[in-house]
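All protein chains but one are shown in place.
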Amino acid sequence: MGSNGVFVKRAMVIGGGIAGISASIDLGNGGYEVVLVEKLPSIGGRMLQLSETFPTLDCAQCTLTPKTVETGQHPKIKLLMYSEVEQVEGKAGNFVVTVRKKAGYVDWEKCTGCGLCQQKCPSKSPSEFDRGMGLGKAIYTLSPQAVPNKPVINPSHCRYFKEKKCRVCEKICPVGAIDYEQQDRFVKENVGAIVTAVGFDLIPKESFGEYGYGEVQDVIDGLAFERLNSASGPTTGEIRRPSDGKIPKEVVFIQCTGSRDPERYMPYCSRVCCMYTAKHARLYKHKVHDGQAYIFYMDIRSTGKGYEEFIQQGMEEEGILYLRGRVSRIFRDGEKVIVWGVDTLTGKKVEVSADMVVLATAIVSQKNTKELAGKLGIKTDDYGFLTEAERKLRPVETDVEGIYIAGCAQGPKDIADAVAHANAAASKVQGLFAKHKDV
Amino acid sequence: MKIELTRQKVHNEFAKKVELISGQNLFACYQCGNCTAGCPVAFAMEVGPHEVIRYTLLGLEDEAVGVNTFWLCASCLQCTSRCPKGIDIARVMDALRMVVLRKKERKDHIQIPEFPEGFLEKVPQIALVSGFRKFLS
Partner (left out) sequence: MPACAKARPYALCGWECQMDYLYFPGCTLYTKAKNFDQTARDCSLRLGFELKELKEWTCCGATFPLATDNIMALLPPSRILAKAREEGTALTTLCAICFNVIKRTNRLIQQDGEKRDKINNFIEKNYQGDLQVLHYLEILKREIGFPQLKEKVKKPLAGLKTAAYYGCMLLRPFEEMGFDDKEKPTLFEDFLEALGAKATEFPYKIECCGSFQSVGSPDVATECAYRILGSAIKNGAEAMVSTCPMCTFNIDHKQSDIKQKYLDFNPIPVFYFTQLLGISMGLDYQTLGFEQNAVDPLPLLKEKGFL
């Protein structure tokens, strides 16, 4: 109960990806106040990094932006951006969550989102958002359509923080919003229910010794390919390989990189790679008509509506060559990247001199999901994914009343399933709130 | 080309013997072919190591021992080190060799009288000892 015995009917959603946003909008529309906590400077999550989504090949930004804008403008949703959950106390109906608002060194009250600081910032470092495919500024927003469209400074890339030089952004800002002295702040939120939708990460390609330990430049992972294909990405949407910027004519896609591999990496199936690899190959062929795409696979898992047809269309219309077998080794040979794989359907060893290789790396939990779960008092499995209350019948609840889970934080899933999951979590919250009478 | 499977044929005595000598579970192989993809001598094999394992699991003894695959295996352990299911394929290859060589009507894979002139003097002892271990009964 709240401080005066009242069950607080406010919800907190941790994570501003598509699952977090969907849950927040549902709860907001249901009439409840929502506090959305997001650790990045803008909401949108992984979908912001994507170029097009399967099976419709809709532009990811076009589908996502209406949702992020709706969230940003919703009267019931309060955004706590660039923030992380520090501590959780209490129980259902009266959680007291301490949130750390990280110092972004920009006063968002004053900032108008004009973007001048980003234009003029002289510092360029490999951008995490672009998966190292391109360079980003020290003061940045994640994308041109970011919601909120206000920047933060990354002190480890910023010349002022590293060498006490520059200060260009401060000089150029028309409203004086730059504040290098800003500190982390703590706020306390009193909520009745929490939805945890902190999303996923990819196993780093540096983990794979047989694929070069990440040192072969033209071996990239799926999200990096998304950035190459994005109009807002480092190559403005042209498929160019990282090492020399040439357009690759022979591209090898490898599914199950680090998935279904109990001996060395993750034993589970990452669920979305079959579909997004087919999507990548098709998008590649749309842009490079005389290129050849090879996909090394073990099985094709295309279970959703329209998915199997999508895969078959790729084979029949785009001439993508599917080779059933794994890849044992990848190494650089001059300008080419040599791929040693096998086609088990003919039984033959296969060698491809590729221009570029795209690895469909395994989906793993975010690094601090386990720590967050500890703060919430909920469980994770051996791989850091949040554990549901019952594997089949209670997929969005946890063992703790009032705490719910949504999206890829519970396990790998595609966008449609993540949204359904989030809608379910919001519905459970509303069910919980309905049980307690208003005062 | 057609094979008829029954519960006696699948995982039969031959397959069980191979599993016993190698200590590996053949059912664990999901035929990803990683072993064949990384094998340095697969270019000379009639079928890759993953196929021989498949033949063995299906109980097809004649097909399994009739190929040159395990005779060409150099026991370099590249397959074992990369198998995602943790199967020691090199041990399975050695087990297949042993199954053939331990039979009563065995035919040794190499015949010493057939060596060319001067071969035995030129080749280092390691090659002879290991070769005789692997290819003679």
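Here the chain labels run A and B in written order, and each chain numbers its own residues starting at 1.
The rule is simple: a contact is a pair of C-beta atoms (placed from the backbone, for glycine too) under 8 Å apart; a residue touches a chain by one contact, two chains touch by 3 or more.
In this text, all values refer to a predicted model and were calculated from it rather than measured experimentally.
Participant: For subunit A, enumerate the residues touching the unshown chain of the complex.
Facilitator: Residues 209-210, 213, 331-333, 338 of subunit A touch the chain that is not shown.
Participant: What does the interface between subunit B and the hidden chain look like in terms of residue numbers?
Facilitator: 20-23, 40-41, 43-44, 71-72, 74-78, 80-81, 88, 90-91, 93-95, 98, 109-110, 122-135
As a working rule, only the chains that are shown with their structure count from here on.
Participant: What is the distance in Å between the mean C-alpha positions of subunit A and subunit B?
Facilitator: 46
Participant: Which residues of subunit A touch subunit B in the complex?
Facilitator: My answer: residues 210, 260-265, 298, 324-329, 340-344, 347-350.
Participant: Taking the complex as given, what residues does subunit B use to touch subunit A?
Facilitator: So the residues of subunit B touching subunit A come out as 30-39, 42-43, 47-48, 50-51, 78, 82-86.
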